[in-house]
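A protein chain is absent from this complex, but the other protein chains hold their places.
Going by the order they are written in, the chains are A, B and C; count residues from 1 in each one.
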Amino acid sequence: MSYRIPMGPYHPALEEPYKLELVCDGETVQDAKLNIGFNFRGIEQLAETRNFIQIVALMERVCGICSNTHTLSICQAVEQIAEITPPPRALYIRVIMAELERLHSHVLWAGVAGKLIGFKTMFMTCFAVREQIMNVLQTISGNRVNYAMNRVGGVNRDIDDPAMILAMIGELEKDMVKTVIPVFTTSHSALSRCTGVGVLSEEKARSLGVVGPTARASGLPQDLRRAAPYAAYEEMDFNVPVEHSGDVKARLVVRALEILESCSILRQALSKLPAGEIFTGDESEMEIPEGRGFSRVEAPRGEVIYSVTWGEDTDTPSRVHVRTPTYINMPAVRWMVRGARLADTPLIQASIDPCYSCTDR
Amino acid sequence: MNATTALLRMLVFPGILFAAPAAWFFLWIERKAMAALQQRIGPPFMQPFFDFVKLMGKQVPPREGLGGFLMKLWPVLAVAASAGAVGLLPVIPRSGGFPGDLVLLLSLLELPSMFIIAAGFSSRSLWGELGSSREAILSVSYNVVFLMAIIGIAASQHTFSLQALAQSQGSPLRWLGVLAILICLPAKLHMNPFSVTNAEQEIYAGPMTEYTGHELALWELAHGMEWVAATGLVATLIAPPLANPWMAGALFVVLSVAVVLVLTIVAAATARLTIDDSVRFFWRCALAFAVLGVSSVLLMRIKL
Amino acid sequence: MNILRLLLNNFLGGSITTRFPNRPPADKGFRGLVRYDPQICTGCGVCAYRCSSRGISFRSSRTAYTWAYDPGQCTYCGRCVDGCEAHAITQEAAPPPLYYKRDELNLAHTTQRPLPPPKKKPEAAPATGEAK
Partner (left out) sequence: MNLWKKLLCYSRRKSPWLFHMNSGSCNGCDIELIAGLTPRYDAEQLGVKHEASPRHADIICISGPVTHTAVNAMKTVYGQVCHPKAVVAIGSCPASTNVFIDSRVLDGPLDRHIPVDVYVPGCPPRPDAILAGIAKAAEILAARAGQEAQPAAAPVAAEEEKA
């Protein structure tokens, strides 16, 4: 006998409100239906009423976890319209912020995954590690979550003390290599929850067009930082970790390796940080001409695409369109949960690192 | 043991009057130790007591009909059963008891989980029902190991009296039985790795989802007393017999706390297993212990 | 490292918690409440133009202008501070305080504009910041 289980909109496994309707047979999930829209705030429409300074702060609140990605994307798109090139130091600072954000987002994900499988100690350890990153973010930007770092033409704040961040990265890498990763990979109870769960085959991943770590865990080596470098990624030397098993464990491993890669990118960026201005152009005299800008950024969750159209003689855009990684990855959840156990569903849906506030906007 | 001493034991020592503070203390130790293992400070002293008082003063939504009555009834019964279980413990040896009280203790320990199952179903919440069905499946599997362990211990000592067990020396079969009980305890107490019944990330609070106010307070109390009874049982079985009753009592408490700490470390070190993994685990354990137990009994027979 | 080693280390290392009434210090560049100095303000209104959340409102007439700020509305992004050429707006380097009623922390300053040149008079003293 099959029955329906409505998960959500306020469910402890979900940080955000959305509704997952599961059709179950006993504890086996047969199908899943996703209902979103609880987070819909009409940001794309709101963006049409904001000028180029205000829009950055608005887009930052598309998502609190990958807020830097969104400001970076909108700034890049607007810079493309206005034909502004930010100075090299600003590009490096953007890379640093993007990588710090990736670090904190991945560590956060590991913590949440730990919580979802009832591994409270893992959750606490990950968050304790994450606090180091939050400290750095707060020192650089003045806030822990919404950093307000990017602006059209550069960045708002300079990095005064690269040595402090380098020291922190050393600490973090040590913590990750010596504590978090080994503990996760040697704990039998944790591995039994991750291995072989929520498998997404390479073909399926390709046909669904999944992005980000979800794609890389299914054997698709796609990474925008490599494929279409933005900011200063062209000058960085890094690997794109790829796993082939496509299960939750593979996504875990991909994210863990990405954390290490991020540390290496940060180290390069901080040691090569060029001197100079941190922004070009005077915001009070800047005019955005008519045109279309298009920007792609590799968020911690995958590819974010912004398309911005600016009208003639206005100070507000006429259309801002956002495509977020979760929007692309969501349909994959349906294929992953089919045949899975009810107990694994929260973990499987969390393994794509969903962000419904990005998706709803 | 006559009716008066039995009642006295159930109500005063080591029953409700003693067991309730002990329950809060054990719950507090569990939370505090968990926090210490996770680099946290943890709750202030006797936090479960404050939780209990607060819940007692919280309003309960009106529930009508038989369902509402049953929902009120189950936590009271659970508290009564676990208080009875605590009352049977020979905290201080030679203070009563009757032949066969181990069997009664077993059934009293089993009752709260039965009541939880019933409570989940009578709360008519989907999550309650899911939690109850999980609890039912789990209790069927761990009880096989649990009963096997108890029977093995009783067989090794030729008695079903807790008193006699507390007085007698250990034997290999007994240690095997204690190990088996320790494996079952996390499942009995809804701890990791077998906390599937109240897996909050999957099914909210499971059978407790709809409970609030004093009913929930009673559930928490029953849960705490289950802790006291279960750890007390283990402490009884592993404590060496001591002549001085005060020393014996102190040793009993120390051993109980040690068991709590061991369970906490296990809970902190593991993730939650899924229900089918848990069941598989317990049946494998049951098989292993059955083989070990039967073979050792046979060996003992041959020796005799 | 094994999980038991981790637990042992955590236990021996003690807690890393900040005891409750104490709070971790805010950094030098922390973006807290916006502070406004009516003495310095030139009344250009750029801050309101730059404010994405309408937390700063600027109403201007020929004789006076009113600068109003609602911390409940503020995003603490600091763009108004960056854009204020007269540096009349600053940000506190401390987390904002709790409040219990909406609009409790609101501030409004009304400043008289200097009268037109022919009749030159000293600038009127700014009105006190009154909480709404």
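Definition applied: a contact is a pair of C-beta atoms (placed from the backbone, for glycine too) under 8 Å apart; a residue touches a chain by one contact, two chains touch by 3 or more.
These numbers were taken from a predicted model, which means no experiment stands behind them.
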Visible chains in contact with the missing one: A, B, C
Identified contact with the non-displayed chain, of A:Phe123, A:Phe184 or A:Trp335: A:Phe123
Touching the absent chain when the full complex is considered, from A:Arg144, A:Lys204 or A:Arg334: A:Arg144
Chain not shown, touching residues in chain C: 15-20, 23-24, 26, 52-54, 70-77, 95-102, 104-105
Positions on chain A where the hidden chain makes contact: 9-10, 12, 15-17, 37-43, 45-46, 49, 57-58, 61-65, 67, 108, 111-112, 123-124, 127-128, 130-131, 134, 143-146, 355, 357, 360
Absent-chain interface as seen on chain B, which is shown: 31, 35, 38-44, 47, 49-54, 56-61, 127, 200-201, 204-205, 208-213, 216
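To be clear about the criterion, only the chains that are shown with their structure count from here on.
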Chain pair showing more contacts of the two, A-B and B-C: A-B
Chain A-chain C separation of Cα centroids, rounded to whole Å: 29
Chain A and chain B, separation of their C-alpha mean positions in angstrom: 44
Averaged-CA centre spacing for the pair chain C and chain B, given as whole angstrom: 55
Junction residues of chain A - those touching two or more other chains: 121, 125, 128, 187
Overlap residues in chain B, where contacts from two or more other chains coincide: 37-40, 268-269
Of all residues in chain A, those that touch chain C in their complex: 50-51, 53-58, 60-61, 121, 125, 128, 138-139, 141-143, 146, 148, 156-157, 178-179, 182-183, 186-187, 283-284
Residue numbers on chain C that touch chain B, as the complex places them: 3-4, 7, 10-11, 13-17, 19
Contacting residues of chain B [partner chain A, same complex]: 34, 37-40, 126, 130, 192-193, 195-196, 199-202, 204, 268-277
